[in-house]
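All protein chains of the complex are present and in place, except for one that has been dropped.
In order of appearance the chains are A and B, and numbering begins at 1 in each one.
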Amino acid sequence: MNQTARRPSPSGAAMIGLFLAYMLIPIAATYLFSVATKWDATILPEGFTTEWYVTAFNHAYFASSLTNSFIVSLSAVLIGLLLVVPTTYWVHARLTGAKPLLELLMILPFGIPTVVLALALIRVYSFPPLGRSPFLLIGAMIVFSMPFMYRPVSNSLAAINVRILTEAAYNLGASTFQVLGRVIAPNIMPGILSGSLLVFATVFAEFTLANLITGAGFKTFPVLLVEFTRRDGRVAAALAVISFTIAWIASLAILGIARRGKTTHETVRAR
Amino acid sequence: MGLFALKSRQRFAPWLGLVPFLAFCLAFEIIPIIVLVRGSISDSDGVLTFANYQRVSAPLYVRSLWNSIQLSAITASLGTLLGLFIGYAIFNWPSERFRESLIALSDVTTNFAGAPLAFAFIVILGSNGVITLLFERQLGLELYPAFSIYSYSGLVLAYVYFQLPLMVLLIIPAFAGLRREWRESALNLGASTRQYWRRIGMPLLLPSLLSGFILLFANAFGAYATAYTLAGSRLSLVTLQIGFSVTGEVRHEPGVGDALAVVSLITMGMCVLAYQLLNLRMRSEMR
Partner (left out) sequence: MAYLELQTLDKMFGTLPAVRNLSLAIEKGEFVSLLGPSGCGKTTTLRMIAGFESPDSGQIILDGQDITQLAPNKRGTGMVFQAYALFPNMSVYDNVAFGLDVTGRPKAEIDARVREMLALVRLEQTDKRRPHELSGGQQQRIALARALAIRPRVLLLDEPLSALDAVVRVALRSEIRRIQSELNITTVYVTHDQEEALSISDRVVVMREGVIEQMGTPEEIYRTPQTRFVAAFIGTANQLEATVDGAGTARFHQTILRLPSAPPVGSKIALLVRPESLAVHTTMPADNGRNLLEGVVQTMTFLGAITRIEVLVQGERVLADVSAEERVHLAHKQQVWLSFAPDACQVMQVQS
(Lines give C-alpha, C1' and ligand atoms only; values in the text may rest on other atoms or scores of the structure.)
Protein backbone atom coordinates (compact mmCIF):
# COMPACT_ATOMS: atom_id res chain seq x y z
CA MET A 1 0.00 0.00 0.00
CA ASN A 2 2.58 2.42 1.17
CA GLN A 3 4.54 3.76 -1.77
CA THR A 4 7.59 4.77 0.22
CA ALA A 5 10.54 2.51 1.01
CA ARG A 6 9.07 -0.49 -0.79
CA ARG A 7 11.16 -3.63 -0.66
CA PRO A 8 10.94 -6.53 -3.07
CA SER A 9 8.78 -9.35 -1.76
CA PRO A 10 10.63 -12.64 -1.15
CA SER A 11 8.36 -14.53 -3.55
CA GLY A 12 8.90 -11.88 -6.22
CA ALA A 13 12.66 -12.02 -5.74
CA ALA A 14 12.61 -15.83 -5.95
CA MET A 15 10.61 -15.75 -9.16
CA ILE A 16 12.89 -13.20 -10.74
CA GLY A 17 15.90 -15.26 -9.66
CA LEU A 18 14.52 -18.33 -11.42
CA PHE A 19 13.65 -16.27 -14.47
CA LEU A 20 17.19 -14.91 -14.67
CA ALA A 21 18.63 -18.40 -14.27
CA TYR A 22 16.43 -19.75 -17.06
CA MET A 23 17.24 -16.88 -19.39
CA LEU A 24 20.96 -16.58 -18.70
CA ILE A 25 22.32 -20.06 -17.97
CA PRO A 26 22.00 -21.46 -21.51
CA ILE A 27 23.69 -18.42 -22.97
CA ALA A 28 26.40 -18.09 -20.35
CA ALA A 29 27.11 -21.82 -20.63
CA THR A 30 27.50 -21.51 -24.40
CA TYR A 31 29.95 -18.64 -24.00
CA LEU A 32 32.00 -20.70 -21.53
CA PHE A 33 31.71 -23.87 -23.56
CA SER A 34 33.12 -22.11 -26.62
CA VAL A 35 36.39 -21.38 -24.82
CA ALA A 36 36.60 -24.49 -22.62
CA THR A 37 39.15 -27.27 -22.99
CA LYS A 38 37.39 -29.93 -20.95
CA TRP A 39 34.12 -29.36 -19.18
CA ASP A 40 32.18 -32.42 -18.22
CA ALA A 41 31.82 -32.87 -14.49
CA THR A 42 32.58 -29.57 -12.88
CA ILE A 43 30.77 -26.32 -12.24
CA LEU A 44 33.30 -24.39 -14.32
CA PRO A 45 35.51 -25.60 -17.20
CA GLU A 46 38.86 -27.11 -16.35
CA GLY A 47 40.83 -24.93 -18.75
CA PHE A 48 40.43 -22.34 -21.46
CA THR A 49 41.39 -22.28 -25.12
CA THR A 50 40.70 -20.37 -28.32
CA GLU A 51 41.14 -23.51 -30.38
CA TRP A 52 37.46 -23.79 -31.38
CA TYR A 53 37.41 -20.26 -32.69
CA VAL A 54 40.54 -20.88 -34.72
CA THR A 55 38.97 -24.01 -36.18
CA ALA A 56 35.82 -22.09 -36.97
CA PHE A 57 37.68 -19.21 -38.61
CA ASN A 58 39.69 -21.60 -40.73
CA HIS A 59 36.68 -23.49 -41.94
CA ALA A 60 36.17 -23.19 -45.68
CA TYR A 61 32.65 -21.79 -45.33
CA PHE A 62 33.20 -19.52 -42.33
CA ALA A 63 34.13 -16.34 -44.19
CA SER A 64 31.72 -16.93 -47.05
CA SER A 65 28.73 -17.67 -44.83
CA LEU A 66 29.43 -14.63 -42.68
CA THR A 67 29.71 -12.51 -45.82
CA ASN A 68 26.52 -14.03 -47.23
CA SER A 69 24.66 -13.26 -44.03
CA PHE A 70 25.87 -9.67 -44.05
CA ILE A 71 24.89 -9.29 -47.70
CA VAL A 72 21.40 -10.61 -47.05
CA SER A 73 20.90 -8.61 -43.83
CA LEU A 74 22.19 -5.34 -45.24
CA SER A 75 20.17 -5.75 -48.44
CA ALA A 76 17.06 -6.43 -46.41
CA VAL A 77 17.70 -3.31 -44.34
CA LEU A 78 18.40 -1.15 -47.35
CA ILE A 79 15.50 -2.31 -49.51
CA GLY A 80 13.26 -2.40 -46.44
CA LEU A 81 14.15 1.23 -45.76
CA LEU A 82 13.42 2.28 -49.34
CA LEU A 83 10.17 0.36 -49.43
CA VAL A 84 8.73 0.86 -45.98
CA VAL A 85 9.81 4.33 -44.84
CA PRO A 86 8.51 6.39 -47.78
CA THR A 87 5.31 4.33 -47.89
CA THR A 88 4.69 4.80 -44.17
CA TYR A 89 5.41 8.53 -44.41
CA TRP A 90 3.12 8.83 -47.40
CA VAL A 91 0.28 7.10 -45.63
CA HIS A 92 0.69 9.26 -42.53
CA ALA A 93 1.00 12.51 -44.44
CA ARG A 94 -1.21 12.17 -47.48
CA LEU A 95 -3.22 9.00 -47.43
CA THR A 96 -4.48 8.37 -43.92
CA GLY A 97 -7.35 6.41 -45.48
CA ALA A 98 -4.86 3.72 -46.46
CA LYS A 99 -3.65 3.23 -42.90
CA PRO A 100 -5.84 0.15 -42.20
CA LEU A 101 -4.63 -1.45 -45.42
CA LEU A 102 -1.01 -0.81 -44.50
CA GLU A 103 -1.55 -2.11 -40.98
CA LEU A 104 -3.11 -5.26 -42.39
CA LEU A 105 -0.23 -5.82 -44.82
CA MET A 106 2.20 -5.37 -41.96
CA ILE A 107 0.41 -7.89 -39.75
CA LEU A 108 0.09 -10.45 -42.52
CA PRO A 109 3.70 -11.68 -42.29
CA PHE A 110 3.08 -12.61 -38.65
CA GLY A 111 0.29 -14.91 -39.79
CA ILE A 112 2.48 -16.78 -42.29
CA PRO A 113 4.77 -19.44 -40.86
CA THR A 114 8.24 -18.96 -42.34
CA VAL A 115 8.23 -22.49 -43.76
CA VAL A 116 5.02 -21.68 -45.60
CA LEU A 117 6.46 -18.44 -46.95
CA ALA A 118 9.51 -20.33 -48.19
CA LEU A 119 7.40 -23.04 -49.80
CA ALA A 120 5.09 -20.54 -51.48
CA LEU A 121 7.95 -18.50 -52.91
CA ILE A 122 9.73 -21.57 -54.21
CA ARG A 123 6.56 -22.76 -55.91
CA VAL A 124 6.07 -19.48 -57.78
CA TYR A 125 9.66 -18.53 -58.53
CA SER A 126 11.09 -21.81 -59.67
CA PHE A 127 12.80 -20.32 -62.74
CA PRO A 128 16.12 -18.49 -63.07
CA PRO A 129 17.33 -15.97 -62.15
CA LEU A 130 15.07 -15.99 -59.08
CA GLY A 131 14.62 -19.68 -58.37
CA ARG A 132 16.46 -20.62 -55.16
CA SER A 133 18.70 -17.58 -55.58
CA PRO A 134 19.98 -15.07 -53.02
CA PHE A 135 17.60 -12.56 -54.63
CA LEU A 136 14.59 -14.66 -53.73
CA LEU A 137 16.04 -15.10 -50.24
CA ILE A 138 16.39 -11.35 -49.82
CA GLY A 139 12.80 -10.85 -51.02
CA ALA A 140 11.58 -13.43 -48.52
CA MET A 141 13.62 -11.82 -45.74
CA ILE A 142 12.04 -8.45 -46.51
CA VAL A 143 8.53 -9.86 -46.32
CA PHE A 144 9.40 -11.54 -43.04
CA SER A 145 11.11 -8.51 -41.52
CA MET A 146 9.15 -5.51 -42.80
CA PRO A 147 6.85 -5.31 -39.77
CA PHE A 148 9.97 -4.74 -37.65
CA MET A 149 10.83 -1.73 -39.80
CA TYR A 150 7.25 -0.50 -39.98
CA ARG A 151 6.40 -0.52 -36.25
CA PRO A 152 9.03 1.90 -34.93
CA VAL A 153 8.80 4.18 -37.98
CA SER A 154 5.03 4.31 -37.80
CA ASN A 155 5.16 4.94 -34.05
CA SER A 156 7.54 7.84 -34.40
CA LEU A 157 5.48 9.29 -37.24
CA ALA A 158 2.35 8.97 -35.14
CA ALA A 159 4.12 10.70 -32.27
CA ILE A 160 4.85 13.89 -34.23
CA ASN A 161 1.62 14.56 -36.11
CA VAL A 162 3.13 14.74 -39.57
CA ARG A 163 0.24 16.67 -41.09
CA ILE A 164 0.41 19.62 -38.75
CA LEU A 165 4.20 19.77 -38.81
CA THR A 166 4.21 19.66 -42.60
CA GLU A 167 1.59 22.37 -42.87
CA ALA A 168 3.38 24.52 -40.32
CA ALA A 169 6.65 24.17 -42.24
CA TYR A 170 4.97 25.08 -45.55
CA ASN A 171 3.32 27.99 -43.84
CA LEU A 172 6.77 29.24 -42.81
CA GLY A 173 7.90 29.03 -46.41
CA ALA A 174 9.79 25.71 -46.43
CA SER A 175 10.10 23.69 -49.63
CA THR A 176 9.08 20.05 -49.88
CA PHE A 177 12.71 18.98 -49.60
CA GLN A 178 13.23 21.16 -46.56
CA VAL A 179 10.11 19.72 -44.96
CA LEU A 180 11.32 16.16 -45.45
CA GLY A 181 14.98 16.74 -44.65
CA ARG A 182 14.78 19.21 -41.82
CA VAL A 183 11.44 18.59 -40.18
CA ILE A 184 10.31 15.01 -40.74
CA ALA A 185 13.57 13.05 -41.00
CA PRO A 186 15.17 14.27 -37.76
CA ASN A 187 11.98 13.51 -35.90
CA ILE A 188 11.66 9.95 -37.12
CA MET A 189 15.37 9.13 -37.16
CA PRO A 190 15.25 7.14 -33.88
CA GLY A 191 12.43 5.04 -35.34
CA ILE A 192 14.34 4.45 -38.57
CA LEU A 193 17.47 3.47 -36.67
CA SER A 194 15.71 1.03 -34.33
CA GLY A 195 13.80 -0.41 -37.26
CA SER A 196 16.99 -0.95 -39.25
CA LEU A 197 18.78 -2.59 -36.35
CA LEU A 198 15.80 -4.81 -35.63
CA VAL A 199 15.60 -5.91 -39.26
CA PHE A 200 19.33 -6.50 -39.37
CA ALA A 201 19.33 -8.63 -36.22
CA THR A 202 16.29 -10.73 -37.13
CA VAL A 203 17.38 -11.31 -40.72
CA PHE A 204 20.90 -12.17 -39.64
CA ALA A 205 19.60 -14.84 -37.27
CA GLU A 206 16.89 -16.20 -39.58
CA PHE A 207 17.57 -19.85 -40.33
CA THR A 208 14.34 -21.21 -41.82
CA LEU A 209 14.14 -19.11 -44.97
CA ALA A 210 17.85 -19.45 -45.71
CA ASN A 211 17.85 -23.19 -45.20
CA LEU A 212 14.79 -23.81 -47.35
CA ILE A 213 15.28 -21.25 -50.12
CA THR A 214 19.02 -21.30 -50.82
CA GLY A 215 20.27 -24.04 -48.51
CA ALA A 216 23.75 -25.26 -49.39
CA GLY A 217 23.80 -23.16 -52.56
CA PHE A 218 24.22 -19.93 -50.61
CA LYS A 219 25.10 -20.78 -47.06
CA THR A 220 24.28 -18.20 -44.44
CA PHE A 221 25.75 -18.07 -40.98
CA PRO A 222 22.85 -19.78 -39.15
CA VAL A 223 22.84 -22.54 -41.78
CA LEU A 224 26.53 -23.17 -41.13
CA LEU A 225 25.85 -23.15 -37.40
CA VAL A 226 23.17 -25.81 -37.64
CA GLU A 227 25.45 -27.90 -39.81
CA PHE A 228 28.07 -27.77 -37.10
CA THR A 229 25.65 -28.65 -34.31
CA ARG A 230 25.54 -32.06 -35.97
CA ARG A 231 29.25 -32.30 -36.66
CA ASP A 232 31.34 -30.52 -34.04
CA GLY A 233 29.73 -29.07 -30.93
CA ARG A 234 32.81 -27.07 -29.96
CA VAL A 235 32.92 -25.18 -33.23
CA ALA A 236 29.14 -24.83 -33.16
CA ALA A 237 29.48 -23.19 -29.76
CA ALA A 238 31.96 -20.69 -31.17
CA LEU A 239 29.54 -19.88 -34.01
CA ALA A 240 26.59 -19.61 -31.60
CA VAL A 241 28.57 -17.18 -29.48
CA ILE A 242 29.22 -15.01 -32.54
CA SER A 243 25.46 -15.06 -33.29
CA PHE A 244 24.56 -14.19 -29.72
CA THR A 245 27.07 -11.38 -29.63
CA ILE A 246 25.68 -9.81 -32.79
CA ALA A 247 22.14 -10.12 -31.38
CA TRP A 248 23.19 -8.54 -28.06
CA ILE A 249 24.94 -5.64 -29.76
CA ALA A 250 21.96 -4.90 -31.99
CA SER A 251 19.52 -5.18 -29.06
CA LEU A 252 21.57 -2.92 -26.82
CA ALA A 253 21.86 -0.36 -29.61
CA ILE A 254 18.07 -0.43 -30.06
CA LEU A 255 17.56 0.02 -26.33
CA GLY A 256 20.05 2.87 -26.29
CA ILE A 257 18.16 4.61 -29.08
CA ALA A 258 14.83 3.99 -27.37
CA ARG A 259 16.10 5.41 -24.10
CA ARG A 260 17.67 8.48 -25.67
CA GLY A 261 14.87 9.28 -28.07
CA LYS A 262 12.19 8.25 -25.58
CA THR A 263 10.33 6.60 -28.43
CA THR A 264 7.60 4.34 -27.15
CA HIS A 265 9.07 0.91 -27.56
CA GLU A 266 6.10 -1.19 -28.47
CA THR A 267 6.55 -4.89 -28.21
CA VAL A 268 4.33 -6.90 -30.42
CA ARG A 269 6.08 -9.47 -32.45
CA ALA A 270 5.47 -13.02 -33.39
CA ARG A 271 7.90 -15.52 -34.65
CA MET B 1 4.31 22.91 -55.68
CA GLY B 2 4.08 21.19 -52.36
CA LEU B 3 2.86 17.73 -51.61
CA PHE B 4 -0.57 18.97 -50.69
CA ALA B 5 -1.30 20.87 -53.87
CA LEU B 6 -2.09 17.65 -55.68
CA LYS B 7 -5.01 16.91 -53.46
CA SER B 8 -7.67 19.06 -55.04
CA ARG B 9 -6.67 18.09 -58.54
CA GLN B 10 -6.74 14.34 -58.42
CA ARG B 11 -8.30 12.22 -55.75
CA PHE B 12 -6.54 9.04 -56.69
CA ALA B 13 -3.10 10.46 -57.29
CA PRO B 14 -1.96 9.84 -53.71
CA TRP B 15 -2.56 6.12 -54.17
CA LEU B 16 0.21 6.12 -56.78
CA GLY B 17 2.62 6.59 -53.88
CA LEU B 18 1.70 3.15 -52.61
CA VAL B 19 2.36 1.38 -55.89
CA PRO B 20 5.97 0.22 -55.26
CA PHE B 21 5.11 -1.19 -51.88
CA LEU B 22 1.90 -2.83 -53.02
CA ALA B 23 3.71 -4.32 -56.01
CA PHE B 24 6.29 -5.84 -53.71
CA CYS B 25 3.65 -7.29 -51.39
CA LEU B 26 1.79 -8.68 -54.34
CA ALA B 27 4.89 -10.30 -55.85
CA PHE B 28 6.45 -11.73 -52.73
CA GLU B 29 3.54 -12.32 -50.43
CA ILE B 30 0.08 -12.37 -51.90
CA ILE B 31 0.56 -14.05 -55.27
CA PRO B 32 2.78 -16.82 -53.84
CA ILE B 33 0.20 -17.54 -51.18
CA ILE B 34 -2.63 -17.61 -53.73
CA VAL B 35 -0.61 -19.90 -55.97
CA LEU B 36 0.11 -22.15 -53.00
CA VAL B 37 -3.53 -22.37 -52.03
CA ARG B 38 -4.56 -23.03 -55.62
CA GLY B 39 -1.87 -25.62 -55.99
CA SER B 40 -3.05 -27.43 -52.92
CA ILE B 41 -6.51 -27.93 -54.41
CA SER B 42 -5.53 -28.97 -57.89
CA ASP B 43 -3.79 -31.98 -59.35
CA SER B 44 -0.82 -31.93 -61.73
CA ASP B 45 -3.11 -31.09 -64.65
CA GLY B 46 -4.70 -28.18 -62.79
CA VAL B 47 -8.01 -29.91 -62.17
CA LEU B 48 -9.78 -29.15 -58.92
CA THR B 49 -9.27 -31.90 -56.37
CA PHE B 50 -9.18 -32.40 -52.65
CA ALA B 51 -6.89 -35.40 -52.90
CA ASN B 52 -4.05 -33.53 -51.23
CA TYR B 53 -6.17 -32.88 -48.18
CA GLN B 54 -7.26 -36.49 -48.11
CA ARG B 55 -3.63 -37.53 -48.06
CA VAL B 56 -3.05 -35.21 -45.13
CA SER B 57 -5.45 -37.36 -43.13
CA ALA B 58 -2.85 -40.13 -43.13
CA PRO B 59 -1.71 -40.95 -39.57
CA LEU B 60 1.78 -39.47 -40.07
CA TYR B 61 0.43 -36.04 -40.94
CA VAL B 62 -2.41 -36.06 -38.48
CA ARG B 63 0.10 -36.87 -35.80
CA SER B 64 2.39 -34.04 -36.91
CA LEU B 65 -0.52 -31.62 -36.75
CA TRP B 66 -1.60 -32.93 -33.39
CA ASN B 67 1.98 -32.72 -32.06
CA SER B 68 2.28 -29.15 -33.25
CA ILE B 69 -1.01 -28.14 -31.68
CA GLN B 70 -0.14 -29.88 -28.44
CA LEU B 71 3.35 -28.41 -28.25
CA SER B 72 1.99 -24.94 -29.03
CA ALA B 73 -0.78 -25.25 -26.46
CA ILE B 74 1.50 -26.56 -23.72
CA THR B 75 4.26 -23.99 -24.26
CA ALA B 76 1.74 -21.18 -24.66
CA SER B 77 0.03 -22.21 -21.40
CA LEU B 78 3.32 -22.47 -19.55
CA GLY B 79 4.47 -19.19 -21.04
CA THR B 80 1.22 -17.45 -20.12
CA LEU B 81 1.12 -18.76 -16.58
CA LEU B 82 4.80 -18.21 -15.77
CA GLY B 83 4.76 -14.91 -17.65
CA LEU B 84 1.83 -13.72 -15.56
CA PHE B 85 3.64 -14.28 -12.27
CA ILE B 86 7.09 -13.22 -13.42
CA GLY B 87 5.60 -10.21 -15.18
CA TYR B 88 3.90 -9.21 -11.94
CA ALA B 89 7.12 -9.70 -9.99
CA ILE B 90 8.96 -7.49 -12.48
CA PHE B 91 6.18 -4.91 -12.56
CA ASN B 92 6.28 -4.66 -8.78
CA TRP B 93 10.04 -4.54 -8.42
CA PRO B 94 10.90 -1.31 -6.58
CA SER B 95 14.07 -0.36 -8.46
CA GLU B 96 13.19 1.18 -11.79
CA ARG B 97 16.67 0.51 -13.17
CA PHE B 98 16.49 -3.22 -12.48
CA ARG B 99 12.92 -3.33 -13.76
CA GLU B 100 14.00 -1.79 -17.05
CA SER B 101 16.93 -4.17 -17.31
CA LEU B 102 14.63 -7.16 -16.86
CA ILE B 103 12.28 -5.85 -19.54
CA ALA B 104 15.27 -5.30 -21.82
CA LEU B 105 16.42 -8.85 -21.14
CA SER B 106 12.98 -10.17 -22.06
CA ASP B 107 13.09 -8.12 -25.22
CA VAL B 108 16.41 -9.63 -26.25
CA THR B 109 15.74 -13.22 -25.23
CA THR B 110 12.37 -13.47 -26.94
CA ASN B 111 14.25 -12.68 -30.16
CA PHE B 112 16.86 -15.35 -29.45
CA ALA B 113 14.51 -18.02 -30.70
CA GLY B 114 16.18 -20.10 -33.33
CA ALA B 115 19.22 -22.19 -34.06
CA PRO B 116 21.79 -20.65 -31.67
CA LEU B 117 19.38 -20.86 -28.77
CA ALA B 118 18.49 -24.44 -29.54
CA PHE B 119 22.17 -25.24 -29.58
CA ALA B 120 22.67 -23.50 -26.24
CA PHE B 121 20.19 -25.99 -24.78
CA ILE B 122 22.16 -28.84 -26.29
CA VAL B 123 25.24 -27.41 -24.58
CA ILE B 124 23.64 -27.57 -21.16
CA LEU B 125 21.17 -30.42 -21.44
CA GLY B 126 22.27 -32.53 -24.39
CA SER B 127 23.25 -36.15 -23.72
CA ASN B 128 26.76 -34.85 -22.96
CA GLY B 129 25.56 -31.46 -21.81
CA VAL B 130 27.22 -29.52 -19.03
CA ILE B 131 24.27 -29.81 -16.65
CA THR B 132 23.48 -33.37 -17.67
CA LEU B 133 27.01 -34.46 -16.78
CA LEU B 134 27.13 -32.28 -13.69
CA PHE B 135 23.98 -33.93 -12.36
CA GLU B 136 25.21 -37.38 -13.27
CA ARG B 137 28.72 -37.15 -11.81
CA GLN B 138 28.12 -34.84 -8.85
CA LEU B 139 24.62 -35.78 -7.76
CA GLY B 140 24.30 -39.22 -9.28
CA LEU B 141 21.15 -38.02 -11.04
CA GLU B 142 20.54 -39.52 -14.47
CA LEU B 143 18.42 -37.17 -16.60
CA TYR B 144 18.43 -39.47 -19.62
CA PRO B 145 16.41 -41.24 -20.87
CA ALA B 146 13.49 -39.85 -18.83
CA PHE B 147 14.29 -36.42 -20.19
CA SER B 148 15.86 -35.65 -23.54
CA ILE B 149 16.52 -32.25 -25.04
CA TYR B 150 16.06 -33.86 -28.49
CA SER B 151 12.55 -35.02 -27.69
CA TYR B 152 9.23 -33.51 -26.82
CA SER B 153 10.18 -32.59 -23.26
CA GLY B 154 13.31 -30.85 -24.51
CA LEU B 155 11.35 -28.90 -27.10
CA VAL B 156 8.96 -27.70 -24.41
CA LEU B 157 11.88 -26.38 -22.38
CA ALA B 158 13.44 -24.64 -25.37
CA TYR B 159 10.15 -23.17 -26.60
CA VAL B 160 9.20 -21.80 -23.19
CA TYR B 161 12.55 -20.02 -23.26
CA PHE B 162 11.24 -17.63 -25.92
CA GLN B 163 7.54 -17.86 -24.98
CA LEU B 164 8.01 -16.72 -21.40
CA PRO B 165 9.76 -13.40 -22.11
CA LEU B 166 7.22 -12.64 -24.86
CA MET B 167 4.41 -13.05 -22.34
CA VAL B 168 6.29 -10.90 -19.86
CA LEU B 169 6.48 -8.15 -22.47
CA LEU B 170 2.79 -8.49 -23.26
CA ILE B 171 1.52 -8.62 -19.68
CA ILE B 172 3.52 -5.79 -18.11
CA PRO B 173 1.56 -3.11 -19.99
CA ALA B 174 -1.62 -4.86 -18.86
CA PHE B 175 -0.52 -4.59 -15.24
CA ALA B 176 0.36 -0.95 -15.86
CA GLY B 177 -3.18 -0.51 -17.22
CA LEU B 178 -4.69 -1.52 -13.88
CA ARG B 179 -5.29 1.88 -12.32
CA ARG B 180 -4.26 2.47 -8.75
CA GLU B 181 -7.72 3.97 -8.19
CA TRP B 182 -9.41 0.61 -8.85
CA ARG B 183 -7.40 -1.20 -6.26
CA GLU B 184 -7.77 1.58 -3.74
CA SER B 185 -11.48 1.96 -4.39
CA ALA B 186 -11.93 -1.76 -3.81
CA LEU B 187 -10.01 -1.66 -0.52
CA ASN B 188 -11.80 1.51 0.48
CA LEU B 189 -15.13 -0.24 -0.04
CA GLY B 190 -14.05 -3.04 2.29
CA ALA B 191 -12.70 -5.63 -0.15
CA SER B 192 -9.64 -7.72 0.67
CA THR B 193 -6.67 -7.86 -1.69
CA ARG B 194 -7.85 -11.32 -2.77
CA GLN B 195 -11.32 -10.01 -3.51
CA TYR B 196 -9.78 -7.20 -5.52
CA TRP B 197 -7.84 -9.64 -7.69
CA ARG B 198 -10.73 -12.03 -8.13
CA ARG B 199 -13.41 -9.47 -8.88
CA ILE B 200 -11.51 -6.67 -10.62
CA GLY B 201 -7.81 -7.35 -11.32
CA MET B 202 -8.16 -10.76 -12.97
CA PRO B 203 -11.24 -9.99 -15.06
CA LEU B 204 -9.43 -6.93 -16.40
CA LEU B 205 -6.27 -8.91 -17.15
CA LEU B 206 -8.16 -11.75 -18.78
CA PRO B 207 -8.38 -10.29 -22.31
CA SER B 208 -4.65 -9.58 -22.24
CA LEU B 209 -3.94 -13.09 -21.02
CA LEU B 210 -6.15 -14.56 -23.70
CA SER B 211 -4.70 -12.51 -26.52
CA GLY B 212 -1.21 -13.21 -25.17
CA PHE B 213 -1.95 -16.93 -25.15
CA ILE B 214 -3.13 -16.81 -28.74
CA LEU B 215 -0.03 -14.94 -29.84
CA LEU B 216 2.18 -17.42 -28.01
CA PHE B 217 0.31 -20.30 -29.59
CA ALA B 218 0.91 -18.88 -33.06
CA ASN B 219 4.51 -18.15 -32.13
CA ALA B 220 5.13 -21.79 -31.26
CA PHE B 221 3.04 -23.21 -34.07
CA GLY B 222 5.05 -21.43 -36.75
CA ALA B 223 8.45 -22.06 -35.17
CA TYR B 224 10.83 -24.20 -37.21
CA ALA B 225 14.48 -23.50 -36.49
CA THR B 226 14.44 -24.57 -32.85
CA ALA B 227 12.62 -27.82 -33.61
CA TYR B 228 14.79 -28.52 -36.63
CA THR B 229 18.00 -28.04 -34.65
CA LEU B 230 16.88 -30.05 -31.65
CA ALA B 231 14.64 -32.78 -32.97
CA GLY B 232 15.44 -32.97 -36.68
CA SER B 233 13.47 -35.89 -38.04
CA ARG B 234 13.11 -37.57 -34.64
CA LEU B 235 9.86 -35.80 -33.96
CA SER B 236 7.03 -35.02 -36.31
CA LEU B 237 5.81 -31.42 -36.29
CA VAL B 238 3.82 -29.82 -39.05
CA THR B 239 6.46 -27.16 -39.83
CA LEU B 240 9.15 -29.85 -39.97
CA GLN B 241 7.03 -31.88 -42.41
CA ILE B 242 6.55 -28.86 -44.64
CA GLY B 243 10.28 -28.23 -44.49
CA PHE B 244 11.00 -31.81 -45.52
CA SER B 245 8.71 -31.46 -48.50
CA VAL B 246 10.87 -28.51 -49.61
CA THR B 247 14.31 -29.98 -48.98
CA GLY B 248 13.37 -33.47 -50.01
CA GLU B 249 15.08 -34.90 -46.93
CA VAL B 250 12.08 -37.13 -46.44
CA ARG B 251 10.08 -38.37 -49.43
CA HIS B 252 6.53 -37.17 -49.41
CA GLU B 253 3.67 -37.77 -51.70
CA PRO B 254 3.51 -34.71 -53.94
CA GLY B 255 1.01 -32.03 -52.93
CA VAL B 256 0.92 -33.05 -49.28
CA GLY B 257 3.39 -30.32 -48.34
CA ASP B 258 1.14 -27.73 -50.00
CA ALA B 259 -1.93 -28.97 -48.17
CA LEU B 260 -0.11 -29.00 -44.84
CA ALA B 261 1.17 -25.50 -45.55
CA VAL B 262 -2.35 -24.25 -46.19
CA VAL B 263 -3.64 -25.90 -43.03
CA SER B 264 -0.97 -24.29 -40.92
CA LEU B 265 -1.41 -20.98 -42.72
CA ILE B 266 -5.09 -21.03 -41.79
CA THR B 267 -4.33 -22.01 -38.19
CA MET B 268 -1.81 -19.25 -37.72
CA GLY B 269 -3.76 -16.69 -39.70
CA MET B 270 -6.76 -17.26 -37.47
CA CYS B 271 -4.62 -16.86 -34.36
CA VAL B 272 -3.20 -13.57 -35.55
CA LEU B 273 -6.66 -12.40 -36.59
CA ALA B 274 -8.11 -13.33 -33.21
CA TYR B 275 -5.23 -11.55 -31.52
CA GLN B 276 -5.86 -8.40 -33.52
CA LEU B 277 -9.60 -8.44 -32.91
CA LEU B 278 -9.15 -8.98 -29.19
CA ASN B 279 -6.71 -6.12 -28.99
CA LEU B 280 -8.98 -3.81 -30.94
CA ARG B 281 -11.87 -4.64 -28.63
CA MET B 282 -9.76 -4.13 -25.54
CA ARG B 283 -8.63 -0.74 -26.76
CA SER B 284 -12.20 0.41 -27.37
CA GLU B 285 -13.58 -1.05 -24.14
CA MET B 286 -10.98 0.36 -21.81
CA ARG B 287 -12.40 3.81 -22.56
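Note that in this section a contact is a pair of C-beta atoms (placed from the backbone, for glycine too) under 8 Å apart; a residue touches a chain by one contact, two chains touch by 3 or more.
Since we're looking at a predicted model, the values are computed, not measured.
A.B. asks: Which listed residue (B:D43, B:E142 or B:E184) would be found touching the missing chain in the intact complex?
C.D. replies: In the complete complex, the chain left out is touched by residue B:E184.
A.B. asks: One chain isn't shown here. Among B:L22, B:L60, B:A104 or B:I200, which residue touches it?
C.D. replies: Selected residue, touching the omitted chain: B:I200.
A.B. asks: With the missing chain put back, which residues of chain B would touch it? List them for me.
C.D. replies: 179, 181-182, 184-192, 195, 199-200, 203-204, 285-287
FYI, only the chains that are shown with their structure count from here on.
A.B. asks: What does chain B use to touch chain A in their complex?
C.D. replies: 2-4, 7, 14-15, 17-18, 20-21, 24-25, 27-29, 31-33, 35-36, 39, 85-86, 88-90, 92-94, 102, 104-124, 126, 128, 130-131, 133-134, 136-138, 161-162, 164-166, 169-170, 187, 215, 218-219, 221-225, 228-229, 239, 242-243, 245-247, 257-258, 261, 264-265, 268-269, 271-273, 276
A.B. asks: Under the touch definition given earlier, write down the residues of chain A that touch chain B in their complex.
C.D. replies: By the definition above, chain A touches chain B via 1, 6-9, 11-13, 15-16, 19-20, 22-23, 25-27, 29-30, 33, 39-43, 83-84, 86-87, 90-91, 93-95, 98, 105, 107-125, 139-140, 142-143, 166-167, 170, 175-176, 179, 201-202, 205-208, 211-212, 215, 222, 225-226, 229, 233, 236-237, 239-240, 243-244, 247-248, 251, 255, 265, 267-271.
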